[in-house]
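A single protein chain has been omitted; all remaining protein chains appear in their positions.
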Amino acid sequence: MSQFVSPIGELVDRTIDPGALLSRVSSPSNGALIVFVGVVREVNEGRDVTGIEYSAYEPMAARELQAIADEAGARFATPHVAIEHRLGELALEDASVGIAVGHAHRGAAYEASRWIIEELKRRVPIWKREHYTDGTREWVDPASRSAQPASP
Amino acid sequence: MSQFVSPIGELVDRTIDPGALLSRVSSPSNGALIVFVGVVREVNEGRDVTGIEYSAYEPMAARELQAIADEAGARFATPHVAIEHRLGELALEDASVGIAVGHAHRGAAYEASRWIIEELKRRVPIWKREHYTDGTREWVDPASRSAQPASP
Amino acid sequence: MSVTVLLFASYADALGASSLSLDLPAGATVGDVLAELMSRPGADRLPPSPLMAVNQRYASADSPVRSGDEVAVIPPVAGG
Partner (left out) sequence: MSVTVLLFASYADALGASSLSLDLPAGATVGDVLAELMSRPGADRLPPSPLMAVNQRYASADSPVRSGDEVAVIPPVAGG
């Protein structure tokens, strides 16, 4: 591995490969690697979903993803952070987001992974429009939804 | 995906493939997939490690791994649990354990993943002997170690 | 002075545009941009205080805007 690893957060318009993300956070100094993958579900809030269209304020979203990666690296003391968020048309079971963290210890790895997805959902300007089996489409506002946590 | 998925926990004597574990917990019903990988670190408790030899009370360890997978499935309400623990001689950066969980929601996926690794470390009869750069070997007793969490 | 206002997702649908150019007096703030925007047809479908960004950073209503700034109105984010 390079000595000069640094956290990476970016937008992609291709398939997210969890194995490739993992290899970006592997290091002989790490005892724990975690990959989180957010996936398009067939049912959300009781409606049958056929796909999701993700869009973003691209330059700001890219900047925020990189900032979250950097902040996670500093907060949890590891350079081994890799985040990818996909944009465009996604089908069922496609990965919309992949988050890989490598850390010496598992506790910090879990905390960093969870912190990253919550920050991403809180502040990265990405939007999704769900497509339903009845042919309709709707922009998703997570805050307007029921107490049940939104996917993923 | 098969309709008849059930949790799996097993011992293996080959490389653990995180991507293959992930594919075993993918399902259109899951919005979140998590893979945890425990890896052999180059330094543990301040000593330079060159490799680790894992052994087990095999039939009991296999039974406990399956029991943990089943209990996690029941406790967190998902059949999508896959655990592999490797035995034998492992080199630096080799994966000793892989835990994949798929769930509709991310909160439960993180909780299940963390619960599984803690249970595994608490009760599965597996032992490890570290090999050090000075040529010595030592059985590891996590309880006798410092407050710093043991790897991974 | 002139600023570019960017609209996204449901807000772009509401106002029928993803980008607008607004003329504002010198010394205008993010709040002034929003007030101007709220007079447009369709703006009644926006909340009274949406998230705003200036030059790709979140900004509060009292933040100043300068000529040439890129001001974005950010719908509820839904990444992940």
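Note that the chains are named A, B and C in the order they appear, and that numbering of residues resets to 1 at the start of each chain.
Note that in this section contacts are C-beta pairs under 8 Å (C-beta built on N, C-alpha and C of every residue); 3 or more make two chains touch, one makes a residue touch a chain.
Keep in mind that this is a model prediction, so the values were computed, not measured.
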Give me the visible chains that the unshown chain touches, in label order. B
If the hidden chain were put back, which of B:88, B:107 or B:142 would touch it? B:142
Touching the absent chain: which residues on subunit B qualify? 38, 54-57, 59-61, 63, 85, 96-97, 117, 120-129, 139-144, 150, 152
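Methods note: only the chains that are shown with their structure count from here on.
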Compute per-chain Cα centres, compare each with the mean of all protein Cα atoms, and return the closest chain. A
In whole angstrom, the CA-centroid distance of subunit A from subunit C equals 27
Hey, how far is the Cα centre of subunit B from the one of subunit C, in Å? 49
Would you pick out the residues of subunit C that each touch at least 2 other chains? 80
Multi-chain contact residues (two or more partners), subunit B: 106
